[in-house]
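Removed from the display is one protein chain of the complex; every other protein chain stays in position.
Entry: subunit A
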Amino acid sequence: MSYVIEGRTGPWEIVVGLEVHAQVVSQAKLFSGAATAFGAEPNTQVSFVDAGFPGMLPVINEYCVAQAVRTGLGLEAQINLVSRFDRKNYFYADLPNGYQISQFEQPIVGTGKILIEAPGMESREIGITRLHLEQDAGKSMHDQDPTRSMIDLNRAGVALMEIVSEPDMRSPQEAAAYLRKLRTILRYLGTCDGNMEEGSMRADVNVSVRRAGEGYRTRCEIKNVNSIRFVSQAIEVEATRQVAVWEDGGVVDQETRLYDPQRGETRSLRTKEDAHDYRYFPDPDLQPLVISKDWVDGLRAELPELPDAKRDRFVAQFGIAPYDASVLVAEQANAAYFETVAAGRNGKLAAAWVTGELFAALNRLGVGIEASPVKAADLGALLDLIADQTINGRIAKDVFEDMVETGRPPGEIVASRGLRQVTDTGAIDTAVATVLAANGDKVAEYRGGKDKLFGFFVGQVMKAMAGKGNPALVNEALVRALAENV
């Protein structure tokens, strides 16, 4: 299934590449000892280095380098043992030095790849072009004063990883799947919290369109899109715009655009033609960054199990479907929860309960799995009660709802509410006899060939037993009783 835009003159394919800015998780900034914590009072986490005071020298944070290398390893990318920092020159009020320290010619991480998957889509490999380290800028606020902008430099100098993909994506869905997968990997690695609302992960989206089989046409860059949903929307809107331009005999200009979600359109950022002449040159304040293979190998050895590996293990170890496994591994906490529930139990049943009842309940409550009222051990205990036939599947759902509401362990709920499944064939036979006696007309119809009524009898017997009958035994008893009295 491939995604196309149906133009007036025929179908168009879209080509998407993403540049993601991911804020590095670290205590201190990339080149200074100021703190990085989000939400501090304005300008309280600023060193003279970050504020661009004269004579200040940048000294690189080793942990930020390690975070970039870990991320590179997580993207199965080439790690460059020698990399270099360059100055990217431009003027903006939240960039005190007048340049951003970045890596232009020799990034710390080279080519890698990400495997993406989505429902109804074959998993596909998306190429990573590079990952480099650079400084974040400060924040400008334009809405507090009619003539002035307010500048907070707390964010200035925080380490960013710019992760650039190949133009390998062919639909808005693939771009969304790429971002979700990248975020999952970053979170597993603990190198970026992936929080797009707080701006710790931001995406620039490159979009172009073309006829099937053509080379690339001119692309536009949509800057700073701050949610996965908006990325999908922006791609669709921008590609549709470009199709109209080409079909009207026009030419798409290579330019930077902004996505306006309220109006559902992209707009040109009418910057001056030379706004992107950054005059990169090697930063004379910084020697080349040289790391050793041993150090990289040490970081590699300490990497956590990554989502793809975990998914494959879940499939092999618990016999669950690959798609269910990828849903479970998308968040580490979900995967850990599932493993606790599934350990020593029926993996498929555990997956069904976690992705079904549990996720539905958490959704309803609007809480994450960390705040789940039902602890993993308790859900496991519930599955045990089903497995040893203490309760049947239908009662289990009632018990689960009770657990969601009260947080009580399932054994206690079953005992206090008397929900233990009835396996006493005598009691079941009595209930069957009562139901058949009360529904003589239906019994006659059944015997007259209306087989579908069997379900009705099952329902009536279960109802008579307050749902606690063992379903298999009830079925057996009914079959026997309905046959006997002919």
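Note that contacts are C-beta pairs under 8 Å (C-beta built on N, C-alpha and C of every residue); 3 or more make two chains touch, one makes a residue touch a chain; residues count from 1.
Basically, contacts and distances are computed from a predicted model.
A.B. asks: Suppose you had to identify the omitted chain by its UniProt name; would it be "Sugar ABC transporter permease", "Hydrogenase maturation factor", "Aspartyl/glutamyl-tRNA(Asn/Gln) amidotransferase subunit C" or "NADH-quinone oxidoreductase subunit I"?
C.D. replies: Matching "Sugar ABC transporter permease", "Hydrogenase maturation factor", "Aspartyl/glutamyl-tRNA(Asn/Gln) amidotransferase subunit C" or "NADH-quinone oxidoreductase subunit I" to the record, the invisible chain is "Aspartyl/glutamyl-tRNA(Asn/Gln) amidotransferase subunit C".
A.B. asks: Return the single residue from A:Val16, A:Ala77, A:Leu153 or A:Leu419 that touches the missing chain.
C.D. replies: A:Leu153
A.B. asks: Would you indicate which residue among A:Val46, A:Ala118 or A:Val404 is in contact with the undisplayed chain?
C.D. replies: The missing chain is touched by A:Val46.
A.B. asks: Would you mind spotting which of A:Gln23, A:Asn61, A:Gln103 or A:Ser200 touches the chain that isn't drawn?
C.D. replies: Result: among the candidates, A:Asn61 touches the missing chain.
A.B. asks: Of A:Ser140, A:Asn195, A:Gln317 or A:Gln389, which residue touches the hidden chain?
C.D. replies: Hidden-chain contact among the options goes to A:Ser140.
A.B. asks: Residues on subunit A that touch the omitted chain in the whole complex?
C.D. replies: Those residues of subunit A that touch the unshown chain are 26-28, 32-35, 41-51, 59-65, 84, 89, 91-93, 140-142, 144-153, 269, 271, 274, 277, 279, 282, 286-290.
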